[in-house]
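Heads up, one of the protein chains got dropped from this complex, but the rest are sitting where they should.
In order of appearance the chains are A, B and C, and numbering begins at 1 in each one.
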Amino acid sequence: MTATDKNKWNLFFKRDKFAGHAGIELESIAPGRAKVKCEVQEHHLNGVKCVHGGMLFTLADMAFAAAANSHGRLAVALNASISFVKPARGKTISAEAKEVSRSGRHAVYEVRIADENGDTVSVFQGMAYVKKEEWSL
Amino acid sequence: MTATDKNKWNLFFKRDKFAGHAGIELESIAPGRAKVKCEVQEHHLNGVKCVHGGMLFTLADMAFAAAANSHGRLAVALNASISFVKPARGKTISAEAKEVSRSGRHAVYEVRIADENGDTVSVFQGMAYVKKEEWSL
Amino acid sequence: MTATDKNKWNLFFKRDKFAGHAGIELESIAPGRAKVKCEVQEHHLNGVKCVHGGMLFTLADMAFAAAANSHGRLAVALNASISFVKPARGKTISAEAKEVSRSGRHAVYEVRIADENGDTVSVFQGMAYVKKEEWSL
Partner (left out) sequence: MTATDKNKWNLFFKRDKFAGHAGIELESIAPGRAKVKCEVQEHHLNGVKCVHGGMLFTLADMAFAAAANSHGRLAVALNASISFVKPARGKTISAEAKEVSRSGRHAVYEVRIADENGDTVSVFQGMAYVKKEEWSL
């Protein structure tokens, strides 16, 4: 990633207020792929002291959004499904999105959410609608 | 809802740190049903100034969690799918969960997420695993 | 449904070879809604003598397809999720699709699959992409 790209993507994440509120950061990005991470904090937990399903979804959704927008065209989420596999352990969680398909105006991504030990805690699949316009900041 | 029940459920939501961080409140609950709501704020928005998909998911997930736990037995989310239908308009969003099925250890809920105008903005379907123990606070 | 409409929809189902192979018939259709049914036969069963998940999905998918195409514009499935709730009992199964949302080029449907007793055996949610052209036979 060039310094210009880094700035562009930092701005992409900065503009996303909910991602900022949740404490999610971009780790890496390439065409069709993205990885995001987050330090687990008290306010990420649910009533049984595990990372909240909504937080895991949001983390995966940000990896999905970055990967779907990585080619330069504006992409918006149409739908997503998530399976919760096991509780997250440790102090960090990360999500990595990979493009499975991009065909016409629709693109599909698989996202793996892992905890600090590298164990898969959730699996996410999302479909995006690719708009005609380039996205800009 | 009796005053005791109201206290119990307020505590259920208070213990959920991420729900609190997101500003989600319980509006009503009955066996197999729950409704939650939220005032839309700056930190709920994504990069294009719409309510974030992660926030809509979290709202639906809380309605789902409350409905799945409404019978007294502890229930945990196994998976969920969400379709994003249109951007939310106005100052509030709400989500209403209804039990579609409860059979053995698994239960399924449909959740409708609506904006201030009452328009459906997202549709969510979730499956929970019902544990043997009663939940308590 | 007029006789003309009935003929049109019979042809819609007749053209669908897999629906025919599976023995699925249209019961009723109206704008945004459709109901299909099927007599359970030996070749619909899986290895444990229950109606096969693929068959339940196909039944729901046909209700979804009919409802999505009910307005006259050609609609194709983008994705779907299904939850298997309990085994089907009795000699018939049916699926009823309802339009949850139709906004721009995307539309969402919820489908309930029921057995002869009227018990919900599966729940399905599907998103369709609405094309510009009218469909014709």
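The criterion applied here is as follows: a residue touches a chain if its C-beta (ideal position, glycine included) is under 8 Å from a C-beta of that chain, and two chains touch if they have at least 3 such contacts.
Everything numeric in this text was worked out from a predicted model, so none of it was measured.
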Contact partner of the left-out chain, one of C:Ala34, C:Met55 or C:Ala88: C:Met55
Options B:Ala22, B:Ala65 or B:Met127, residue touching the unrepresented chain: B:Met127
Chain not shown: contacting residue from C:Ser28, C:Asn46 or C:Asn117: C:Asn46
Of A:Asn7, A:Thr92 or A:Thr120, the residue in touch with the unshown chain: A:Thr120
Residues belonging to subunit C that touch the chain removed from view: 12, 15-22, 42-48, 52-55, 57-59, 61-62, 65, 76-84
Chain not shown, touching residues in subunit B: 78-79, 81, 106, 127, 129
Missing-partner contacts on subunit A, residue numbers: 81, 83, 85-86, 100-101, 103-104, 106, 108, 110, 112, 120, 123, 125, 127
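Convention: only the chains that are shown with their structure count from here on.
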From subunit C, the most remote chain by mean C-alpha position: A
Where subunit A and subunit C are represented by their mean Cα positions, the distance between them in whole Å: 33
Between subunit B and subunit A, distance of the C-alpha-averaged centres to the nearest whole Å: 21
Touching two or more other chains - residue numbers and ranges from subunit B: 81, 83
